[in-house]
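Shown here: the complex without one of its protein chains, the others still in place.
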Amino acid sequence: MKFAVITFPGSNCDRDVCHVTGEVLQVTTEMLRHDVRQDLTDYDTVILPGGFSYGDYLRSGAIARFSPIMEDVINYAEVGGPVLGICNGFQILLEAGLLPGAMKVNDSVKFVCRQVKITVENSEIAFTGSLTRGETLQMPVAHQEGNYYIDPVGLEELEANNQVVFRYLNQKENPNGSLADIAGICNQEKNVLGLMPHPERASEKILGSEDGKKIFASLLDYLSSREES
Amino acid sequence: MTEENVWESEGLTAEEYEMITAGLGRRPNRTELGMFGVMWSEHCSYKNSLAVLRNFPTEGDRVLQGPGENAGIIDIGDGQAVSFKIESHNHPSAIEPYQGAATGVGGIIRDIFTMGARPIALLDSLRFGELADEHVRYLFEEVVAGIAGYGNSIGVPTVAGETFFSPSYRGNPLVNAMCVGLMDQQDISTATARGIGNPVMVVGAATGRDGIQGASFASDELTEESEEDRPAVQVGDPFMEKLLLEASLELIKTGALVGIQDMGAAGLISSSSEMASRGNSGIEMDIDLVPKREEGMTPYEVLLSESQERMLVVPRRGKEELVKEIFKKWGLNAAVIGKVTADGKIRVYNQEEPAAEVPVRLLVDDAPVYQREGRRPGYLDELQEFSSRDFLAERKKNRSGTDYNQELEKLLTSANLAAKSSIYEQYDHMVQLNTVILPGSDAAVLRIKGKNKGLALTVDCNGRYCYLDPEGGAEIAVAEAARNLVCSGAEPLAVTDGLNFGNPMNPEVFWQFEKAAAGITRACQQLNTPVTGGNVSFYNESPVGAIYPTPIIGMVGLLEDLNQSTDQYFKDEGDLIVLLGETGAELGGSEYLKVVHDRVSGKIPELDFAREKAVQNLCLKAIKQGLVKSAHDCAEGGLAVALFESCSGNSRGARVAFETELLPEELLFSESQSRIIISLAEENLAEFSELADESQAGYQIIGRVQGRTLRINSLIEVEIEELKAKWQAALPAMIN
Partner (left out) sequence: MDWLVKVTIQLKESILDPQGQAVKTGLEALGYKNVADLQVGKYIELTVSDQEKKQEVNTQVEEMCQRLLANPVIEDYNYEIEELA
């Protein structure tokens, strides 16, 4: 099994994700540059990490979305490859149109870094198969633009298709003012997931929580069962 | 300005101008005079402080690099090392708080990665006026946003800090940022220009007119007009610096470098002349070759520009293309602008026309050093004479039935003691996946990946103590920093100091400076924590007056076993609470006197180094034997505040009973030094007592972790959840 983590200029959680998938989960993980085209079909999962790609200038994720490798990520997603976007990675997926909606600046207008509780709303996708619906997870957020927005029709579709995968536990836990307390969504085909909380920051006991690891573990379960079948 | 006092525009004195003329054997031209102006400024030359700083203990078994480089380096074993330093950005932050703070962070990060270390943590030590003032609120919010904006983007976690409010900082906030980096010892780099003929290159951002004379600006008092000096403030680009960081570390790994230095204060001129000075060489350069982003820049402007995110590098000859290739990969400039020479001169050309020629020795090493005059300030006698006991007795006569719950609440909802989560939640304090103990506890603890080791980090200073007694206050700053690290399970290793004072020409200010430095010297000797570098910031005065003398201590400690990392929060119902050390009637300079009685006076708490060491040793031993569940330094606000803080983390209550001769106010709020509150499981008491009885620390079992309220004798009974909510809401409420 082999994972790819894409490094954009200004990514700063790329090493963190590699540490968790590579060292903690012991999955071969390669860091790929943003400016080199790549056949991604060799990889079992592609991860877009957090950070400030291109300084988040203009809009978060807006410039990274046009990196050469994003064409390959889009192709990879279209043939059903699992794509995970964390924080800035989620923002890039939105800008790239792989996920619907957009991010606004947090209601507080400030950067927020803290532990939040989220609930699992859909436990039937590649990233959540080992979780149960309604389960509460704790992991940190760290962002200034995580205030998810989609128009009312779009929201209805998201809900109808079970595309809301994670929600902040309640309004009080919602750190950014996102619509319907949305913390993470997937595409219609359910192979592309974007979320604002950082599962890689909650994957080792010494860092306070292992709830994030459950998402990676689900993914590994899914991938190994896919290999078997 | 007449031709006669041309030096004044560069901040030089007539005598200094004479020295320059004598040294050169001729009058300097404008470009050269500008070079001397910045290089002989306090910021670059330390001319008013060097004589005093020479007394610091700077050597130790673990010191790999002491003062004099971009940052100090200490050995943490396993072939690894830690580089760290603190730096001030006070004046830029007073003028343009967001950019001033942001570029302060950017500058200190560059200092660390030029040493070859990957920056793994930031700490910030902030001082502001009082938040009732609208302008202070603006400065506070923008400074915090600037630190967040830079640190978060570049991906270095801000893991600890302190924020203190006092009218003394109203016109002149203090913004000191500390950075810590981790490296393999084989990657240690230095800022040296050696090897005749080796190329000199500028890498990173293009040069513009921003920040010209920032170093001289930092070496002057702020005036009403200072806000109009905004061009002197640089603008930071953390995205650019992230690329510069990755490119520089990649370059250092190749081994192609002779030297590398940040182009910080005073830009190209200071980096080139300091590198040449360290290498005993000269540098010849053509400023026409420097990549610029503005047209028509004069040699003076290019040499003095403080455009951010630039470095000066000296690779081995023939490695120019390699340097360019690496930087190009990261989308950055790299240009050869000159070469290392043998003649010990900085020679500057503009399109091959000579623009300046100055001996390095004269510019750097022969900068004047002054022993300024010091005089004990007149205010001290009266302030130190104040007796809190007499004051309290008087107060008792006039009223009966003090509500100590209310006084505790008043303290906990005051700006200095209120929860700081609304600040540190704006900082990414977790990126890089190392933060084991998060902000809010005594010290941050970071793990070192791949090892079972950790680092503990803290910054500390009580400016009010230093105002009342600069020597004692500075000693306490060092002792408390060390205590914070010990409480976290770490052995204190070394110190970086951020010395913030008023105008050194004022003998009373200089006396404060000398005394504070003496205090640091003594405490660092006693606690075996050498000073490996730091920063002096003078002229922190404003129309409102001089700041409190503020010698900030940044300290790094090592945990040999990460499992021993300990935070300050009570854990389990029924655990015993033990107070190490002794509580005396020491309310002088306390938060209690300031917050409840609006008084800044009295004798500050005494520091007995023998006891301090005994308390720290006992605490660390007990932690290492696995006996301790929580440990918390008992400091500002005294015992009652410290107990509340230990309760707050996991929302535990405590029942504490104390036999004492002290007045209630003294028992609850006295700030006696060398005290630590620990909690432990009852079954470990015997083993702990054995340790404690061998020690000279002194200890007392004072109560148990119990219930949902904090009770202290019959004086205090408060609901933890309720008080915690008020404590957390206090700071945001002062801002909105």
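In order of appearance the chains are A and B, and numbering begins at 1 in each one.
Just so we're on the same page, contacts are C-beta pairs under 8 Å (C-beta built on N, C-alpha and C of every residue); 3 or more make two chains touch, one makes a residue touch a chain.
Everything quoted here is computed from the prediction, not taken from an experiment.
The chain that is not displayed touches the following shown chains in the complete assembly: A. Only one of A:D107, A:E156 or A:E189 touches the chain withheld from this view, namely A:D107.
Contact between chain A and the unshown chain involves residues 58-59, 62-63, 66, 94-95, 101-102, 104-109, 147, 149-151, 177.
Following the convention adopted for this analysis, only the chains that are shown with their structure count from here on.
Separation between the centroids of chain A and chain B, computed from CA atoms only, is 36 Å. Those residues of chain A that touch chain B in the complex are listed here as 9-10, 12-13, 15-16, 19-20, 23, 50-52, 54-57, 110-114, 140, 142, 144, 198, 200-201, 204, 206-208.
Across the complex, chain B meets chain A through its residues 145, 148-149, 152-155, 237-240, 242-243, 330-331, 421, 424-433, 435-436, 438, 447, 449, 562.
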